[in-house]
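The complex appears here minus one protein chain, its other protein chains still in place.
Our next item is subunit A:
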């Protein structure tokens, strides 16, 4: 029998009431509960399947490669989570990353130290996000239209600034950063984890984070309580831009050059990771752990399919199926 228990109102000031708990059987029958755990559970199932099909899947070398590949996606998905939490979406995130990477290369090629180039890259992403945020928040233009335009503008700017040519970046510090690790966890992965942890703290332990979720849940209610929804929206697109800037640095470190070609697969995978992570596309409900595992799942899926000999042409089909399944589960979320 399923029992539902509620904490009684405490009679003592110091008593901390516990939230209502529902029986585990009820939770198992509820698809909404599954949606919240889709990414971690899916990741676990995927690991077990691929390890049984190919024992090299969980080798230290492959884990290291997977984590390194996931780092960029984790950072992008973390930034995207903020925009989706307000009920919006940043379609320009991948091209902002490309533009930021080009700024990195341009500043570095001009003779600036690598640290300055890194800061310039993050600043470029942040600035681009801020401009989009102002159009969406202050200008009250639909996020879809603004970021779709932003996608085109950032891609175009990347080509204009670089003249369509990649710049090879040879730097000892950057090489050490790209290849160095703590045990099997590379420095880029540590950066991604740091970004995710910081995002979690901001989203769930600060006033701003509460206001983000409030704006996503009900703009009217948020406004009535004195929250500036325009400011919140401007801020989340700025955060998304900052994350794209950081991802730009990681991209340059990974390939050793600034590549002006549009990285559209990152946009699709980034939104997919967010959906897999159980973040509601309508806004108001978010998690950082979910998209983190969503990014790992998508990276692991591509890696695993390659290891078991599935043609790369089929891989996007598999990713698409996983995302649609996650979106189906999210319909039932409370």
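FYI, contacts are C-beta pairs under 8 Å (C-beta built on N, C-alpha and C of every residue); 3 or more make two chains touch, one makes a residue touch a chain; residues count from 1.
Here is the rule we use: contacts and distances are computed from a predicted model.
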Protein name, per the UniProt record, of whichever chain is missing from view ("Glutamyl-tRNA(Gln) amidotransferase subunit A", "TonB-dependent receptor plug domain-containing protein", "Glycerol dehydrogenase" or "ATP-binding cassette domain-containing protein"): "ATP-binding cassette domain-containing protein"
Which of A:149, A:217 or A:256 contacts the chain that the document leaves out: A:217
Per the touch definition above, residue among A:142, A:168, A:225 or A:306 touching the missing chain: A:225
Contact residue for the chain not shown (choose from A:142, A:168 or A:206): A:206
Sites on subunit A contacted by the missing partner chain, in the whole complex: 6-7, 9-10, 13-14, 16-20, 201, 205-207, 210-211, 213-214, 216-218, 220-222, 224-227, 284-285, 334
